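Of the protein chains in this complex, one is absent; all others appear in place.
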Amino acid sequence: MNIIDQGQGELFLDPDPDKAREFFRTKNRKQVNKVMDLKDAIARFVKDGDYLAIGGFGANRTPIAACHEIVRQKKKNLGFAGHTSTHDMEVLSAGEVYDRIDVAYVIGLEARGLSPCSRQYMESGKVKVTEWTNYSLAARLRAAAMGVPFVPTRNVMGTDTIKYSAAKTVECPFTGKKVVLMPALYPDVSVIHVHEADVYGNARFRGIAVADIDLANASKRLIITTERLIHSDEIKRDPSATRIPYFLVDAVCEVPYGAYPGTMPYEYFSDEAHLREWLNVEKDPAEFKAFLAKNIFDCKDHEEYIARNGGMKKMLELRAKELLLFKEV
Amino acid sequence: MNIIDQGQGELFLDPDPDKAREFFRTKNRKQVNKVMDLKDAIARFVKDGDYLAIGGFGANRTPIAACHEIVRQKKKNLGFAGHTSTHDMEVLSAGEVYDRIDVAYVIGLEARGLSPCSRQYMESGKVKVTEWTNYSLAARLRAAAMGVPFVPTRNVMGTDTIKYSAAKTVECPFTGKKVVLMPALYPDVSVIHVHEADVYGNARFRGIAVADIDLANASKRLIITTERLIHSDEIKRDPSATRIPYFLVDAVCEVPYGAYPGTMPYEYFSDEAHLREWLNVEKDPAEFKAFLAKNIFDCKDHEEYIARNGGMKKMLELRAKELLLFKEV
Amino acid sequence: MAEYNAMEIMICVAARELENGATVGVGTGAPCAAAMLAQKTTAPDLVIMFEAGGIYPTLPEMPISVGDSRTFYKAAMAGSMGDIMEACSRGFVDYTFLGGAQIDMYGNLNSTVIGNHAKPKVRFPGSGGANDFASFCWRMMVMTPQNNRRFVEKVDFLTTPGWLQGGDSRAKSGLPLGSGPYKIITDMAIMDFEPQSKRMRVISIHPGYSFKDVQENCGFELLKAPQLADTPAPSDEELRLLREEIDPYRYVIGR
Partner (left out) sequence: MAEYNAMEIMICVAARELENGATVGVGTGAPCAAAMLAQKTTAPDLVIMFEAGGIYPTLPEMPISVGDSRTFYKAAMAGSMGDIMEACSRGFVDYTFLGGAQIDMYGNLNSTVIGNHAKPKVRFPGSGGANDFASFCWRMMVMTPQNNRRFVEKVDFLTTPGWLQGGDSRAKSGLPLGSGPYKIITDMAIMDFEPQSKRMRVISIHPGYSFKDVQENCGFELLKAPQLADTPAPSDEELRLLREEIDPYRYVIGR
């Protein structure tokens, strides 16, 4: 395969599908009860040095409770897939839990502005960075999901984005056209937040899928956090609704409001005031330290974090906002 | 790109994504009413010489009504994607509408036995054949859906299946391993049968997807046959349920029992007696000719076909069978 | 001892090969019957997958098609062909059961043509998902009647990969490492493959047959394990389950 062009960025994970196969061969195929505390799931499945990926899209159906727990347990030297990582990255940056990152979109919180904390950490020189795009990272997960070492795409050619990536440009043997090969990305561990899952890990969610189906398939270990556990009979009653089958899943954690302060479609909208508080408080290191103590380190769990930020009253407000209950459309 | 090995089979369609893009650029993006008679849809969108693909899986959620109409209109010189084509192929073979075929699984009706008619036609020398596998054809549709000229897979290596395909084996530039490149397949026209669609073509179905999502994305023209039209408000109420978005679709045809005599999940089970009748009658050319006259050529439409084969009483029996209404499980 | 036919013993013997908690990709007919029998006997947690998208159904009866409604009845998931085949490709599926018109000493299968490809003497259905399953699943098994027409020196068309040309040829082919043919189950015997040469080797003989019978019904020279086992006959319970619960209409066992 003649390589026309290739990025000089570091490839943090081995795209070899045979190595992934050897691992996947060892995963339990039985439907067994995988329900556990989020604390236990993070302790057991997120190891220092692991490459981590987070489902959802920044602050939308994103397992923020899991991100807090990862910081609370002071994980270190993680790799991280920064595909439109917004508030999740902000939390992980606060803990400086990662030291290498595949970037598509980081630091920013979209229309809300940039996170000073994430930015400082990214500018510190402490983080190894390889550049991609949202679709490039999605394609890398697709390759892994397919059990192949790469898939081709037609983006990034001619840019510095490919130069600082680990992609390779080759000539298509069918058409003579250039295509970019995106190497498979098999995260060591991922966390995906869903609406409903049974105790075995059969999971379903509503709204946009982002890249979560491929992510679930690509991940060596997968932690599901769910708004609600449902009975397995309910899964069996409508197997067309299952988006993630149980055999991919290692842990199922019931975490109501697990995406707070982000949005969970059809459940609750993002807490914009609290997200603004995050962005503001980061400007002052001392204040930020106290804020993190209050909201992460001194919290036993996500329930306590929510209690400290408005509790059930706030959750009902966010539900009303999500469902546009008081707005005529 | 060094080609290690390549099939000698004919590639019936151009995998060039730029040519596909030029076509897709011309498709209307507006939500306009696309409801029409199946007869009109087939007349308008299936042209002699086109490459045709059929959704579903042989006799499961397969647009058999559309296959009958294609035969009734005496289409000729079609190309055909024979990915587990069973009763659909049997119908199309009866009309000898195709003269070239990408084969994964043909002739057979799985546990029901082989179709003498399909077999004779395939053994006649009148049909050009390129060999693939079910997943290879699914991967080819995936490549087209992604807008790239190929995707890699790890099957078929070392076999005659690749030798008589149009795939190419290359060395992966990341791992040094061999992979097979499956060229993109952009059918000229496809037909997919669904449970529900709105007048614009937003479509949803229950049960297994087979390769229909990729097929819908890959097809230049797409005809949807649907058990029921639903109001567009219903689509908007639950956009997570949409499997095929309207902009892929050229025609929406309301055809109740459109998969009969095959199975439509949650609606009706296959009519095994009638499928057996097909297989039996094919053994005698004269008898088969009369059978085709009765069931296809002399029928105005699918409704008449059903009326001639048991009508509503039969449909209710098949519904009871599908839903296991009289069987304890 | 109960009476049984060739299909029944193949299914019973095949079922015993599947360990509890394994995943298996099956087609309709005998493979599905074997998997269902395993679920009712030694492997209650056997996970059945169907190539069209059904994952771990609670089969209410024998499916007619690998895509019919039964293949995802009360299932964990009704997915896509990609979901299944890519789970296989990633190494999630332990076993598959296949058949074919011809098989050679390396377990290669033909289900495409007899004679010339362009104008064949006999056209068969083609690979379907067989090549995919045999390429991807860790252990491929074959259920087929034992006779000279099926067990041939050279398959007319190598549809589905076994050990290819034997030795390390499969390892070098590019197919996923560690996958390959495991057991061949006929109405007379069980065969595996000699580890170095990858040639077919008889390891167990079914009741009423001898190694000689097996060899005489095989178009190539079979290897013989140092110790040939005697295959236990189908038990009354196995036969009862097969005949009363799994295939009461004798769709498969009546063939």
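When the chains are written out, they are named A, B and C in that same order, and each has its own residue count from 1.
Keep this in mind: a contact is a pair of C-beta atoms (placed from the backbone, for glycine too) under 8 Å apart; a residue touches a chain by one contact, two chains touch by 3 or more.
Everything quoted here is computed from the prediction, not taken from an experiment.
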Chains in view touching the one left out: A, B
Hidden-chain contact residue, picked from the options B:Ile235, B:Leu275 or B:Leu318: B:Ile235
Given A:Lys75, A:Arg142 or A:Lys168, the one touching the chain that is not displayed: A:Arg142
Selected residue (touches chain absent from view) among A:Gln6, A:Gln31, A:Thr169 or A:Asn217: A:Thr169
Interface with the unshown chain - residue positions in chain A: 56-61, 82, 84, 86, 103-108, 110-112, 114, 119, 122-125, 129, 131-136, 138, 142, 153-161, 164, 169, 177-180, 206-214, 263, 265-266, 269-270, 272, 322, 324, 327, 329
Residue numbers in chain B that touch the chain omitted from display: 17-18, 20-25, 27-31, 144-148, 200, 202, 217, 235-237, 239-240, 242, 245-247
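Here, only the chains that are shown with their structure count from here on.
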Chain occupying the middle, per Cα centroid: B
Chain whose average C-alpha position is farthest from chain B's own: A
Selected interface, B-C versus A-C, where C-beta contact pairs are more numerous: B-C
Separation of chain A from chain B, taking each centre as the mean of its C-alpha atoms, in whole Å: 36
Distance between chain centroids, defined by C-alpha means - chain A, chain C (Å): 40
Chain A: positions in contact with at least two other chains: 17-18, 146-148, 240
Touching two or more other chains - residues of chain C: 58, 72, 78-79, 82, 89, 136, 176
